[in-house]
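Missing here is one protein chain; the remaining ones are kept as they sit in the complex.
Just so it is clear, A, B and C label the chains in written order, and each chain counts residues from 1 on its own.
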Amino acid sequence: MLNVAVLGGSGYAGSELLRILLSHPHVKVTAVTSERSAGSSVSGTFLHFRNTALRFEPLDLNTLVKKADLYFLCLPHRTSQETVAFLHNAGKKVIDLSADYRLRSAATYRRWYNTPHLFRSLLKKAVYGLPEIYRDRIRNASIVANPGCYPVSAILALAPVIGKDFADTDSVIIDSKSGASGAGRSPVQPLMFCEVNESVRAYAVTTHRHTPEIEQELSLVSGKKVKIIFTPHLIPVNRGILSTVYLRLRGKTTLPAVQKLYRDFYSGEPFVRILGNGVYPSTNAVRGGNFCDISVFLDRRGRERSLIIVSAIDNLLKGAAGSAVQNMNIMSGFDETAGLLSPPPCP
Amino acid sequence: MLNVAVLGGSGYAGSELLRILLSHPHVKVTAVTSERSAGSSVSGTFLHFRNTALRFEPLDLNTLVKKADLYFLCLPHRTSQETVAFLHNAGKKVIDLSADYRLRSAATYRRWYNTPHLFRSLLKKAVYGLPEIYRDRIRNASIVANPGCYPVSAILALAPVIGKDFADTDSVIIDSKSGASGAGRSPVQPLMFCEVNESVRAYAVTTHRHTPEIEQELSLVSGKKVKIIFTPHLIPVNRGILSTVYLRLRGKTTLPAVQKLYRDFYSGEPFVRILGNGVYPSTNAVRGGNFCDISVFLDRRGRERSLIIVSAIDNLLKGAAGSAVQNMNIMSGFDETAGLLSPPPCP
Amino acid sequence: MLNVAVLGGSGYAGSELLRILLSHPHVKVTAVTSERSAGSSVSGTFLHFRNTALRFEPLDLNTLVKKADLYFLCLPHRTSQETVAFLHNAGKKVIDLSADYRLRSAATYRRWYNTPHLFRSLLKKAVYGLPEIYRDRIRNASIVANPGCYPVSAILALAPVIGKDFADTDSVIIDSKSGASGAGRSPVQPLMFCEVNESVRAYAVTTHRHTPEIEQELSLVSGKKVKIIFTPHLIPVNRGILSTVYLRLRGKTTLPAVQKLYRDFYSGEPFVRILGNGVYPSTNAVRGGNFCDISVFLDRRGRERSLIIVSAIDNLLKGAAGSAVQNMNIMSGFDETAGLLSPPPCP
Partner (left out) sequence: MLNVAVLGGSGYAGSELLRILLSHPHVKVTAVTSERSAGSSVSGTFLHFRNTALRFEPLDLNTLVKKADLYFLCLPHRTSQETVAFLHNAGKKVIDLSADYRLRSAATYRRWYNTPHLFRSLLKKAVYGLPEIYRDRIRNASIVANPGCYPVSAILALAPVIGKDFADTDSVIIDSKSGASGAGRSPVQPLMFCEVNESVRAYAVTTHRHTPEIEQELSLVSGKKVKIIFTPHLIPVNRGILSTVYLRLRGKTTLPAVQKLYRDFYSGEPFVRILGNGVYPSTNAVRGGNFCDISVFLDRRGRERSLIIVSAIDNLLKGAAGSAVQNMNIMSGFDETAGLLSPPPCP
């Protein structure tokens, strides 16, 4: 059994991590921290948890460092920088769910997050935790930067085609619709029930921090400089991201040829499914699971042609906690799907 | 491995049954039927299913009877009567999720369901499938009448106290709030999204068919003739029943004494939890799981005193498919919680 | 034109008041206050407002007292006490939407609100603002205590029968289901979208502050000491209260006779509708309007018989802002329905 700790366990991603880890066949959760809930029992804070005696403790790294072999960090960005460094220096493996080690360039990080990166050598060691792209490097990583929720949905939608000659990488459009849990659990007025319910709105148009992360990874995958327009929207569901991606074509191709690229690219992947002709991904079908559903469409009505790719994930699972456990499984030599296959309730 | 079949597998309860059974450690699903989806694959009909090659087949009993040892019936009432009889006569175990074998009295059945009961001797053999009350009899049952969703929430809320001297059994009030999945998957105008969303309403006031079922069981538990007023309400959630129960007191008691009755009654029960003082059950905490949360309150403001008991279940799980699997586990000598403990996603 | 001011206009009730008043044929809104939004324009804070140049100003009574003839107060309880007194002493009419002047007894107020009442002589002058009961007194009132949202739904449901000989007034049960706007606009964790959505829960069982208000008014209407059990529930809708009321009968009566009592009692009332046999009130049908829909049912299954009365209102309108405007219309000699009849959008 691997001893693991969850730092920052009282948010939505943290509680989903706990949920999976507590029934994982190969791990033991030895500590979970929360500043706001320190001292409280986990099952008293999250009433859907039962049969666990875990209590939240404060974030005291000198104590925590003795308790586990692998650490999941659900801490605010910037706080994560130092915590990752501390644990890494103590020889521990770390999966960081914050944005702190996702961007390869410290300058880009500084520009988008308004704070310098103080651990550039560690940044070089960190591996971007998207198994469908980096499985081999994750296997030997000591620091995994778990991807952002929107980037997972966007990168998986584009990875099979973005590097192809027919793909115009100059202004890929990613229009994403996300549930409210993506915004976290801290009470703010715009996320109150009556403000979100019965409404839809765009936010952070042209300025969302996941933009450089998506561009970085698509550029690495394609070997070309990819520029995106990314527009996130808030819709009244608890969970789920549906991304509708528009990719202009420079050359000719056919829908069957493109579908084959997708099937080949994700062949053998346990968590990605390419849907058949005319079947639409919905967040309903992925809610509560670690899966990503993708459909591809070809628009041939204009002089230009475009691919329209629709992907669906659960933002808290494939977009956060599920990916993190998948990464842990890979890093630890477990079956990659361990703890992640119980089919979710629906509807 | 036990071979099981699900007859009527394309509704919400049926699909939840399939979901649990497909990952159950001790069973193999050998057949699933659906008239409307016959010929279709299960994973094509329910996109949240993956990794199953199962296909829906038509309800042909002569074929089906060779395929399994235990049958779950999610068929319309009246159709279930004969199907249970056929399978029972062939020596099979049956768990019937319809109402056909729940009422002990054929006359009561006829009055509430407007159709005669044609298998009265079988009615005598059937065991009401609420493990917290009938565990021992379920163990040896060949026909289990799986309880209705509202009755589960109401009976569990009242069982520890309804037989006590202090309980006034003459007009227990049960005010229940249910999600829309309880009404099934067939398209009707009042269950369209825009009709249910942003609204709440009562329905079937004084006439709901679960009334005699609740009265029968509370009378059996208490040894007294119990009369209830049962008012169901439809609220805009997919799943969950919250029942608020009002029980007048004839004699004196205290809240701690009553709470002890509940804790003792459900001591050792794997799926019932009595919440502490001032903690409120919510369907959020039971959604996706086989659990029932209960809180008890004492009102001492009037000349009369009353208990207010609040219970929460997931109508598709503890109120249908989860109970059914729990019953199968008991009937088959499996661990009673097998397949039922994976913690549900929340929120 | 009557000059009116809204003190505390940036909450949900306040914004609904503004909405009605800004298109009311006989009034002019001359001031609106908000501590948190002082200085902002109303249409910038509430984007559904257009065509108004109003700006929120701070609560400076010496300035405000010169601006209007009638004041609507949507202030926190306790703050309202003094503000009502100040404006009353300046000769102004006041409609107070807080709880401060609703309870006749200062001792009861102190017990439930944990603060003394410092203006007992004014308390005597205040009229409880439920037109269906107190229309004549409201006409000449200078201080109107606008009723709480739950009390409106409960009192209107019971007023026609609570004083009758057949009514058992000793433990009336009121089980209410409310949308989230009733809890206000301040950000707190339990009212975040993901906490409310897809869930239902009871709260404040036996302790809700609307309990003494309902008991006071039902006692006054009936001439008997009425004791209630009141259980509020939070459901995932923006607006609406559905109250299901259980009233035991001491004597015999019939459903047609009871329905006639309701029709007679509310004969000529512009905002109360008694639905026909088997028609169920829903919050859908009253959302966005100042109406109350009521249905009555008779349960004759137990030895005892009970009435089940279901009422539906919009908590922000008939339960707050709509009632307040109705009271203003009465106090000012306007048509009682002025500004209140535009039919609401549905669904």
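By our rule, contacts are C-beta pairs under 8 Å (C-beta built on N, C-alpha and C of every residue); 3 or more make two chains touch, one makes a residue touch a chain.
In this text, all values refer to a predicted model and were calculated from it rather than measured experimentally.
Listed residues A:Met1, A:Ala107, A:Val188 or A:Ile229: the one in touch with the omitted chain is A:Ile229. Only one residue from A:Gly182, A:Gly240, A:Pro270 or A:Gly289 touches the chain missing from this view: A:Gly240.
Residue in contact with the omitted chain (choice from A:Lys177, A:His210 or A:Lys318): A:Lys177.
Panel shows chain C; residues 12, 15-16, 19, 22-23, 46-51, 181, 198, 238-239, 273, 275, 279, 282, 284-289, 291, 293, 314, 316-317, 341-347 of it touch the chain omitted from the view.
For chain A, the residues touching the absent chain in the complete assembly are 170-171, 173, 175, 177, 194-195, 197-203, 205-206, 211, 227-229, 231, 233, 235-240, 242, 244, 246, 248, 280-284, 287, 295, 297-299, 301-304, 306, 308, 310, 312, 347. For chain B, the list of residues touching the undisplayed chain reads 12, 179-181, 185-189, 191-198, 236-238.
Keep in mind that, in the parts below, only the chains that are shown with their structure count from here on.
In terms of the distance between Cα centroids, chain C is separated most widely from A.
At the chain A-chain C interface, residue numbers used by both copies make up over half of all numbers present, so the two copies contact each other through mostly the same positions. Spacing of chain A relative to chain B, judged by their CA centroids, is 37 angstrom.
Centroids of chain A and chain C (each the mean of its C-alpha atoms) stand 46 Å apart. Among the residues of chain C, those touching two or more other chains are numbered 194-195, 197-198, 236-238.
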